[in-house]
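This report concerns only the one structure given below.
Missing here is one protein chain; the remaining ones are kept as they sit in the complex.
As written, the chain order gives the labels A and B, with residue 1 at the start of each chain.
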Amino acid sequence: MKHMMYAGTAMLAAALLPGAAQAQGTVKIGVISAYSGQFADTATQIDNGIKLYMKQHGDTVAGKKIEIIRKDTGGPNPDVAKRLAQELVVRDQADILAGFTLTPEALGAASVSEEAKKLMVVMNAATGIITSRSPYIVRTSFTVGQVADTLGKWAATKGGAKKVYTMVSDFGPGIDAEKFFQNAFKSAGGEIAGSVRMPVANPDFSAFVQRAKDLNPESIFVFVPGGAQPAALGKAFAERGMDPKKINILSTGEPVDETAVKALGELALGRISGWHYDYNLKNKANAEFVKAFNAEFKRNPDFFAVGGYDGMHLIYEALKKSGGKTDGDSLLAASKELKWDSPRGPVSIDPATREMIQTIYIRKVEKVGSEIVNVEFDKVENVKGM
Amino acid sequence: MLPPIFGVLFDGIAYGMLLFVLSVGLSVTLGLMNFVNLAHCAFAMIGGYVTVTLVNQFGWPFLATLPAAFAAAAVTSVVLERLLYRRLYRASDLDQVLLTIGLAFISVSVAAYIFGTVQQPISTPEALRGSVQFLGLNLGKYRLFLIGVALVVTLALVIGLEYTRFGAQVRASVDNQRMARGLGIDVDWTFASTFALGSGLAGLGGALAIEIVGLDPNFSFTYLVYVLIVVSVGGLGSIAGSFAAAMLIGISDIAGKYYVPELGAFLIYLVMVVVLMWKPAGLFGKR
Partner (left out) sequence: MAQPTTTVTPQSYLLARGRWHPLEIVFWLATLLPFVLFPNYLSLASQIAITALFALSLDLILGYAGIVSLGHAAFFGIGAYSAGLFSKYVWGEPFSGLLVAAALAGLLGYGTSFIISRFRHLPLIMITLGLGLLAHEVANSAHWLTGGSDGLQGVRTQPIFGVFRFDLYGQTAYAYSLGVLFIVFLCARRLINSPFGLALRGIRENWNRMPAIGADSRAHIRKAYTIAAIIAGICGALLTQTTNSASLESISFQRSADVLVMLVLGGAGRLYGGLVGAAIFMIARDQFSGIAPQFWYFWIGVLLVAVVMFLPNGILGGLAKITARWRRP
């Protein structure tokens, strides 16, 4: 009961003092993410990226203090995300909406950003359609198509793959990955040997890997979401005797993320992937970023973290350019011109689509010293979002 | 050379055995003590985190951490049993649900607070990695190990509950508490130790599961549905039933995904609904 009374009092206080905390000189950023639930680690890493950027660059920009308000959606809930966006705009008077771990969250909040004319910075959610849902959306992560299309082309032309079997998770991003990879691969002269879609909640991959093995293709393309599945899939390959050194196993970045590669160890050696960021990327900005990140959070950054970090960079620079003006139109105009050196390499915002133009790295899992990491050996520059 | 069907069967059995170890504890507590413990997977998670911490931070060998995982989950459960569960033995099912869901919620955020939200990597010993060749099949070594552990657990449980004094006391306490007390059986103690046994097995299951399905703070909920399916399909309180149900679910899941991947996600739910409509008390259930 005590908690209830507390909650009630807090609600009352908040209602009686509308905008009491509203000061002239603050810019409020409402971060909407799935801080709890199955995708909590994604939200945590985005948040770490945000925190690190603010620590490094201070919390004052263009004479205004930056204030972050965090809101939890608990998962892919568009209705909750929309409500939180509404509350952020009307109750907290937020100037910018940011975060968005998952596509449904971004789609739910898009209409609020359009109606309230607020800049909305999508720091992760990667389905293609998001930016078309509100003219005020800018995305600082990537799109699934951007990666899968590039990898498909690369595999057929430079990668020496001729016949590919595709295995993807049966949900939005997985289907996007399948579509973009297959189209790009076929139009570059490759052939699709077959494909399978695997349930999203799938703890054991042995059956799907056996199916792939029966067809004996020379290459395989896989997409599964980050979390427990990448390692499980990798182990299933190993148990079936499908060695990435003998058979081409291609993927986006998630199936060979840091957790998966660490859990797989030597079994991952030889896996090839196309991706826009890795903590092992060799450039100056990244070396500093990884060092600072480790000092702060005792772990390596990943693509979620860099999405949050670059998202904050975009907000800071847009505020500088707009001279501290926080209306959606000024910030949008300012962000469309941005171009910077991110830890992932040179990036810019495509003014036409409001997506990142960035480098897609082709990497291979190798042993460097005693560590097993993704090492870039080729890259495709200035890839547009799609 | 054996055709791939045998490989599929093998994987299905191994996956089933994992489900068995995770859920048999719940079958014991739910069936024998009539307590709806939805926090069962939270005890599994405790076992998982104990193993991960001992392996990664303290350099223990994987196998040595398994008894520790069992013990940690068992001890935690006894503390909770004495503090909370005990008071609800006679309460309604719904109150038991509310309590244990509350505990599962707490376990999720405590795990996130202590260990972070990240997936915990684990490296099993070299001897359990990769696969062995057998008549043209690749049999995962870890899966062979899982099957072995599950068989040992089954045997120990059947013997322990059917043929020992402790087993007789448990069954007597369940059947007629008052009479059991009258015969001088310490019913409180019996219940507490049964509960510890069930939770300890969950802890063991959690530790064994990491290699196959990973570990993060949401574990308390991710496998709850699977565990409930195994327990209900098998029949409450029946160890043989849980064993058979876990096999059935494991094999139909893997075989379904292999032969009709379009139905992959549906199959285990369909199997459950069909079995329960045919035999509402489960395969080996008495009621």
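Miscellaneous remarks
What we mean here is this: a residue touches a chain if its C-beta (ideal position, glycine included) is under 8 Å from a C-beta of that chain, and two chains touch if they have at least 3 such contacts.
All values reported here derive from a predicted model rather than from experimental measurement.
When you scan A:T26, A:S111, A:T157 or A:T353 for touch with the missing chain, the hit is A:S111. Checked against the full complex, the candidates B:T154, B:S199 or B:S232 give a single residue touching the omitted chain, namely B:S232.
In the full complex, subunit A touches the hidden chain at residues 1, 3-4, 6-8, 10-12, 14-15, 18, 33, 35-36, 40, 43-44, 70-72, 75-80, 82-83, 86-87, 89-91, 103-104, 107-108, 111-112, 115-116, 127, 129, 170-172, 175, 199-200. Residues touching the missing chain, restricted to subunit B, are 84, 87-88, 91-95, 97-99, 101-110, 112-113, 117, 225, 228-229, 232-233, 236, 262, 265-266, 269-270, 272-273, 276-277, 280-282 (touch as defined at the top).
Following the convention adopted for this analysis, only the chains that are shown with their structure count from here on.
Here the spacing of subunit A and subunit B, counted between their Cα centres, is 35 Å. The touching residues of subunit A, counted against subunit B in their complex, run 36-38, 40-41, 43-44, 170, 196-204, 206-208, 210-211, 213-214, 226-229, 231-232, 235, 238-241, 259, 262-263, 265, 267, 299.
Residues 4, 7-8, 11, 15, 108-109, 112, 116-119, 121-123, 129-131, 138-140, 142-143, 211-218, 222, 253-258, 261, 264-265 of subunit B are the ones touching subunit A in the complex.
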